[in-house]
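A single protein chain has been omitted; all remaining protein chains appear in their positions.
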Amino acid sequence: MDPRPGIIKERLKSIKQTIAVSGGKGGIGKSVTSTVLSLVLADAGYKTGLLDLDFCGASTQTILGAKNTFPKEENGAVPITINGVKFMSITCFTQETATPMRGTDITNAITELLAITLWGDLDFLVIDMPPGLGDTLLDTINLMKSNFLVMTTPSKTTVEIAKKHIEVLRQSNAQIIGVLENMSRGEPSASRELAEKFDIPFIGQINFDPKLEDAVGNAEKLLETRFAKEIKSRVAKTLKSL
Amino acid sequence: MDPRPGIIKERLKSIKQTIAVSGGKGGIGKSVTSTVLSLVLADAGYKTGLLDLDFCGASTQTILGAKNTFPKEENGAVPITINGVKFMSITCFTQETATPMRGTDITNAITELLAITLWGDLDFLVIDMPPGLGDTLLDTINLMKSNFLVMTTPSKTTVEIAKKHIEVLRQSNAQIIGVLENMSRGEPSASRELAEKFDIPFIGQINFDPKLEDAVGNAEKLLETRFAKEIKSRVAKTLKSL
Amino acid sequence: MHEWALAEAVISTAVEFAEKTGFEHITEIEISIGELQQIEEDPFLFALEEMLKEKSKPVDKNTKITLEKENAILKCKSCKHEWDYLNALNELDEEKVESIHFVPEVSHAFIKCPKCNSPDFEITNGRGVWINNIIGK
Partner (left out) sequence: MHEWALAEAVISTAVEFAEKTGFEHITEIEISIGELQQIEEDPFLFALEEMLKEKSKPVDKNTKITLEKENAILKCKSCKHEWDYLNALNELDEEKVESIHFVPEVSHAFIKCPKCNSPDFEITNGRGVWINNIIGK
C-alpha cells in the first residue's frame, strides 16, 4: 500500500486557494504568468507559494533567477523563500541537469513532493502546469483541489487545444477560474467566444510585452514590467474577489 | 508477449529518412515547422509522410486544414494523402474530441500506430514531436531510428530546455541533424552558441512571419508564406544534402 | 481488415522468438484477443493461416494457432470504480468503435467512468492482441 496519498490532504489543508495555471498548449505564457502572479501576490502581502509541476520543461527557476533552492530538511521538505514566494520545483533537486521522466515517474514524483512538502499557512499556492492532457494534469485533478486558470493566445491551434483542455476539466469535475488570453493583439477574441461557449468567466487579455524577455531571470525587474501590471490588474484582482 | 514491436522495423524499412522535429519547449514552432517542411518536401517531388506524435496537443491537422483523415483499412492502416503528404495523427481517429492519455497509453498508442501504418516508400517521414522529455521522446528513440531537428527560439527558457533536450538525445545515442532557431530577431544567437557547445550543426534562423497565422488551416496558402520559403532554403536544403 | 497487419506482427515476433531461443520449429502460438480492440476473429485467423502456408521453418503450415478472447475491464483512476467494456460498447456508435479498433487508447476520447465521469481510466484487461505463449522445440 502506498503511504503517501494518505497525508496529502493534511499537507494542503492550510492553503486557502490553489491556482493551477494551465491551458494545454506550450509556449502560451503559463510559466511567466504563474511566476509573475506569485510575485505580485507576495508583493501585495499575501502568503504565497509557487509549485512548478512542469518536470520535463521546468522554467520557473530560470524566470525567477533562483539559485540555491534546495529545501530545508525539517520534519519534511521546507521550501526556500525567493522574493517572498515559497518555491518548490523538481529543479530544486536536479539543478540544471536534464531529467527525463515517463508518466509513471511523474505520478510518483508529484505524489512524493505533495507528501513531504511543508507549505505551512498560505493564502495562495500557484501551480505552473506543463502542456498536455497527460499524467500531470490528471494527477493534479485527482490529488489536489485546484482551481484552473485556462490560458490561451489568439492563435487557432491554441484555442482548439484550450477547448479540449476545458472539456477534460469539465468531465473531471474540476473548478475553472476562467479563461485568460495572453499575447493579445487587440482583435476580436476567439478566446472570449470559447469562454462564453462553456459559460466560464473571460478574465481578460494580456498584451505582448516586448520588455518582458529582458526581465526574465530577475524578480524585481519582472515586477516592474507592464506584463506584471496587467497580471495584477486582471488576474490578481479576480482571485481576491473569488 | 507484445507482438507489435516485432514488426515495426519492417514497417519503416522503406523510409529513407526520418526527421523528428523536437526541442523540448512548447510553442516554439515545432508543429508549423514539421507541417510546412512536409509540404515543402512533397511540393519538391519527394515522397513524404507526416506523423503527428503530439497526442495530447495535436495540431498538424489544424495547420493543414485536414478533414476526413480516417485511414483506409487495407492489410493495415493506409494514411490519407493531403496536399501530397501522407498524414497520420491520433486525430485521424478522435477528430476534435479531447483525448487525455497517461504515459503508458502513449507508449501503447505509438507502438500500435507504428505497427499498423503502411507508409510504403517514402523519401522523408517528418515527425511532429510534443514538448517534454517524457514517454513520446523516449519511445521515439527506442522504437525508431530518427534524426532529430532541435528547434529553439531566442528566449532564455527555450535555450535552457533545448540544452537538456540535447543532453538526453546524446545520452541516448540519437542522431541530431542540427539546431534551428525560430522566431529570430536578428540578434546574436544563444542557439548558435548552444549548437557550437555541443558540436552540432547550426542550421540557421527562421524569422517571425506576421502573415503565418493567417495561412494556418490552408496548405496552399502556407506554401506561399515567407516562413515556407525560409524553411525551404534553410531546412529542406540541409536535409537533401545529408 | 487491418487485422492482416497485426497477424504479420504475431508471425514476425514468433520467428524472432525462435531465433532467440534456438527453437527449430514453433508448434503452437497462443494468442489472446482483448475485447476492447474488437478484432474480427475470422479474418485474423485467416490472415495468420495464409501467412503460415507461405512460410517454412521455424513457422509453417504445421504451426497451430489458438485464439482466446479476453473481456475488457476498465478501472477509473479517479474514483477506483471498475467496469466492463461491454456496457460501454453498447453505447458507442460505429465510428468510435472503429477508431478504438485501430488504436485502443482513443477510448479515452469516447468513454467516461460511469460512476464519476472521469476520462482517466486504466485498461486493466482485454486491450488488444497479445501473445500468451509460444511453444516450440
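Just so it is clear, A, B and C label the chains in written order, and each chain counts residues from 1 on its own.
FYI, a residue touches a chain if its C-beta (ideal position, glycine included) is under 8 Å from a C-beta of that chain, and two chains touch if they have at least 3 such contacts.
For clarity, every value in this text was computed on a predicted model and none was experimentally measured.
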{"item": "Shown chains touched by the chain that is not drawn here", "value": "A, B"}
{"item": "Touch criterion as defined above, residue of A:L12, A:A77 or A:M151 at the omitted chain", "value": "A:A77"}
{"item": "Sole residue of A:A115, A:L180, A:A195 or A:A219 that reaches the chain not shown, by the stated touch rule", "value": "A:A115"}
{"item": "Footprint left on subunit B by the chain that the document does not show", "value": "138, 141-142, 168, 171-173"}
{"item": "Touch list for subunit A against the chain that is not drawn", "value": "1-7, 10, 70-71, 73-77, 90, 93-94, 97-102, 105-106, 108-109, 112-113, 115-116, 118"}
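The working rule: only the chains that are shown with their structure count from here on.
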{"item": "Chain occupying the most central position, where position means C-alpha average", "value": "B"}
{"item": "Centre-of-Cα separation between subunit B and subunit A, whole angstrom", "value": "28"}
{"item": "Intercentroid distance (Cα basis), subunit C paired with subunit A, Å", "value": "40"}
{"item": "Shared interface positions of subunit B, touching two or more other chains", "value": "97-102, 106"}
{"item": "Touching two or more other chains - residue numbers and ranges from subunit C", "value": "77, 119-120"}
